[in-house]
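Heads up, this is only part of the complex; the chains shown haven't been moved.
First chain written, first letter: the chains are A, B and C, and each begins at residue 1.
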Amino acid sequence: MPTAAPRLHMQGIGKSFGGVPVLSGVDFTVEAGEVVALLGSNGAGKSTLMKILTGLYGRDAGTIAVDGETVDFAAPSAAVAAGVRLLPQEISVMPDMTVAENIFAGDLPLKKGLLFRSVDDAAMRRRSRELLDQLGFGAIDPDTVMKRLSVAEQRIVEIARALAGQARILIMDEPTAALTEQEATLIFRIIRRLKAQSVSVVYISHYLSEVFEISDRIAVLRDGRNAGTFRTAETNHADVLAAMLGNTVGDLYAEGGAAKGEEILSVEALSLPGKLDDIGFSIRAGEILGVFGLVGSGIEVLGRAIYGALGPMKAGRIRLGGREYRPASPVAGKRSGIGFVAAERKKEGIIADLTVRENIALSFQERFERGLFVSKSAETSHAKKWIDGLGIRTRGPEQRIRTLSGGNQQKVCIARWLVEGVELLILEEPTRGVDVGARKEIYGKLRDLADRGFAVLVLSSDVEEVAGLGDRALVLDRGRVVGRFGRGATPAQLMAATSADPAFHAA
Amino acid sequence: MATATPATISATRRRMTSLLGRPWSGVAVLLVFYIGLVVVFSVLSPFFLSVRNMLSIGSNVAFIGLMAATGTPLIIAGGLDLSVAAIAGLTGVVISLLHMQGLDIWLAVAVAVFVAAAIGWINGLFTTRLKLNPLIVTLGMMSIVSGLALVMTGGLTRPLMVPGFNVIGQGRVFGVPLPLILMLVTFLGLWLVLTRTRFGRHVYASGGNAEAARLIGIPVERTVVTLYIVSALSGAVAGIVLAAMLGAAAPNSAGQHLLTVIAAIILGGTSLNGGRGSVWGTLLAILILGTLNNGLTLMNVSSFWQDVTRGVVLMLAVSLDQIRSRALGD
Amino acid sequence: QDFHGFNLSGHDGSMISAENLKAMVAEAASVSKPRNGEKLVIGFANLQRDVSFCLKVEEGLKANAEAAGVELVIADNRLDGATALANAQSFLQRNVDYVIEFQTDANFGATIMQQMNDASTKVTAIDIPMPGATFFGANNPRSGYMGGAYLGQAAIAKFGADKVKEGYFVVGELPQSGAIPAMRTGGQVEGFLAAVEGFSPDHVIKIDTKNVLEESFTQMTNVLGRIPAGVPIMVTAINDQSATGMLRAVKQAGREADLVVVGMGADEIQTMMDEPTFVASVGYFPERYGNYLLPLALAQLAGKETPSTVLVNHVIVTKGNVCEFYSNFKCADDKGIDFQFPDAKFQEHLAALRQSPELKGFENLIPSN
């Protein structure tokens, strides 16, 4: 057999940050027209490996060859020029530029002008529209300023951008973390088409079902080392998970707790012009209520409205812990016993430059004071308790949160609210970007919390999560409750309750 | 007669909103503010509203305007240049010294412009390649450059009277002062570059999200370095205009206007965080500040009260823009 | 009395010979032992080194110090009180034997003097008096009055008395630098009004030059909008540099034919010679300050009696007499106007100054003539 050089061949890649090794001797190969899934738990080194490939990071050891030719991209621009394109894990857009500009800024179409070659805005707009149409998201207007789009829409634009140029290798780092299944399906269609055009795709994801649907081969990293590769057709979830984690996960969701206590939260006729319409529900102590909805359904605002993050609420009646409660501000919400974990971890959750200890202590700082001053030892012991309690993997309470992997940051955000006096915990998208192992841990902890008497409200666009986790589930669509389910509802049932077109857009 | 139904109200509101929401709506607010100022002064002072006076405002603000013009794209791209005014001072000094040594005036100008470009290049390298804080780098550069200008002249103002040269500052074309024309052409050119060319988009992208821009292959460093050089060059041109206008080169001539330059850029709607801004906003801000100075002086308001008024106007102008943003529900 | 060829009352302002200066040093060093055990050190704190006036004072002092063989240490007060205080301390740190202060504001003097007195260090203050220090410098009310009056008379000579009354008098002030420059610019206004009888106070315009060329230019440009075409524009300012900026603005506006300028300081002679409308400047002769200051300091170190106040003798410098003071310039044939100093009115002005509530607390700055 004539063995042509593989499209991508990375060999012996090594990298450490500040003396701590993150990748050691990693090999990674992709053939032309092949989709390779790169798996590994949070912090395994997947993103780092791809950033090394595209020249964002330097490397300490190893070689890289593309189509048999040794390459060494000094900067991403060199990688782009060689047809190696990265769709990074974190949303990375120019918020004040239009959709079309975001798609084409790296490769602007020009036209002859009187004096000089100017940017061909019309062509750019037209081609943007074509690309978005192809993706199935024709409703996104190329002239919209990027920051006005939802996170999911921005993600779609980023994907369009990655597709705009002529790529030989396309790396997608968790492209669907913020998307719904339907949206993901549209992305898969594109990947298959690229494959047919002999483009190679590296696909990073924590959703095993996706990986099994789209990939030809699966490469697993563990603690910065190769932990096996599998032909997708010849393996199964359990083997892959075993390679990733060293053990199997079993059932992701814990059994529902038995005894439910008294009613903690009751919401009646809650409305928010244009966003929420006559919402009513209640949660009891010990209960997890899941709320499922697609983008634009109202799940983005429901939790915030109750917490007080949207300011004083006028319409509707809310009772909290048996008392009348009017949302006013986060400060007031917190004082009334509500904890809130926001969806956008990086933007709205972590204080990047502070340590794990500080991030955990911040929300109830007054509880760690001795006299006038904060007691560091009290903070430390509290932080340690939850580092152990939630299995947060960190070098210690003094590590800066920004250097933790995503899943562990998420656990810190939850740990903040685990103090006496919090009765209701509201979580938006609690496991976005979190690996299976960690996801199971988080679900387990949420169940523990409920068993200890918390009421938990989970707002998620992950239908499996809502179906699996919730004691009861609500489905929202266009600001209204369109379905109420008890335990045991299937994802398909929840999905069916929404009438929404899979391509989301506000009317 | 039609009564305003909720539907028509909301349609009107939507139209207004979309009007105000366009990128230039912040500029429109400044334009309204500027026109308001012109009207007020026209009423309050009989000397204010005349072509001659408008032109003299224009020529007074020209050298500040030149520096603010190029400072705008630099700040949009995420940079900052505090040394530009010092470069203006040095340029005049270098020209006058070289000319005194017998060098042809235009050769002297060329050398001075080259020196300025080199300084801009150093600013650019230090901030991009070495990733040093631009505030400290360019503040340091300001100190070095103005110190050198003082050293070179021994602190003295040097006369610089060469008819062909002084025309740059004192000449007129169809009655319009040349410095004003130079400034307007600079703004126009920068506007074209920023809105029409590839480089312009790279400027916005670099400042909007340098990381993202780099990732899609935009040469962020080169873009920013270029802008530092352009900023320094505009400092040189400002220095030339000033020296030509005054018939003398003073080492400290432009230094005190540094804050005005920065203030005009920010007032004009450019964000210090990068990624947003327009040169027309800067131009209007410059005109507002120049008009205020002119109008109050014509009204015989003491310079102390002028300071107070200027502060109030700055605050008013930026509040007005905020009210616009609020109306949009941003 | 005479101190090695230096006699204050009869001194013509020229530099004493090196030989005599060295003799002065020897005598001074024998009376006041050099504090560093080697040679006398004199501290000089300049007002702001990038002002030509100040620079000339510095150059003159340097030349004298070099000839005399004393060490001169120089600092720059940068027009700032706190910096002046820090500089004074740095002199004491270096054990200087004598201090010459060109300082920002009279009101900062007391604090500095207190430290000097604690260290038993004698001080001469230039232009801005300090309590207990010898004063050397400008007679501001007089120099201002002189310049204003000259401008008025020159304008009448150029345009005729009637036309002048239609014209505008613009004075470039420096309001934020306090009482002393204010007496100078105030004198300019009073002197002008004294020379031009019946001139409407409404036609007096004051601008803030901020003491720089460019600002003088800008504000003059602004103010030209108020002055009708064709009427005389009469300009003077706090110093030559500001006057120059104002002159250039009038030129740029194409109204040079209506202009007369009188400067202040006579420290930018070249401009005066080059510009036909720049008819005169009030002479301060800063380049000669050192010729007085150093001998004065040495005399005090030698224990001689010296007067507590030495005022500069101001003279009008014109194109016609410039060669008498500055040999590198040629005198023009045109001797200019025949200037009459309005003495009687000046005495009235001084009397009024002494009554002025604005100057309460600054009476010591008002000269007796």
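Operating definition for what follows: a contact is a pair of C-beta atoms (placed from the backbone, for glycine too) under 8 Å apart; a residue touches a chain by one contact, two chains touch by 3 or more.
Values in this document were obtained by computation on a predicted structure and should not be read as measured data.
J.: Written as a formula, what is the chain make-up of the whole complex?
T.: Formula for the entire complex, using the labels shown: A x1, B x2, C x1.
One rule holds for everything that comes next: only the chains that are shown with their structure count from here on.
J.: Would you mind naming the chains that touch chain A and likewise touch chain B?
T.: Of all the chains present, none is in contact with both chain A and chain B.
J.: Using mean CA coordinates as chain centres, what's the chain A-chain B distance in Å?
T.: 43
J.: Taking each chain's centre as the mean position of its Cα atoms, how many Å separate chain B from chain C?
T.: 37
J.: Which integer distance in Å separates the CA centroid of chain A from that of chain C?
T.: 73
J.: For chain A, what residues touch not just one other chain but two or more?
T.: none
J.: Taking the complex as given, what residues does chain B use to touch chain C?
T.: It comes out as residues 47-48, 50, 52-53, 56-57, 59-60, 150, 154-157, 159, 161, 169-170, 177, 242, 245-248, 250-254, 256, 293-294, 297-298, 300, 302-304.
J.: Note which residues of chain C are touching chain B in the complex, please.
T.: Residue positions touching the partner: 49-52, 55, 175-176, 205, 207-208, 210, 212-215, 217-219, 221-226, 241, 244-245, 248, 251-253, 268, 270-271, 274.
J.: Under the stated contact criterion, what part of chain B meets chain A in this complex?
T.: Residues in contact with chain A: 196-198, 200-202, 204-205, 208-209, 211-219, 275-276.
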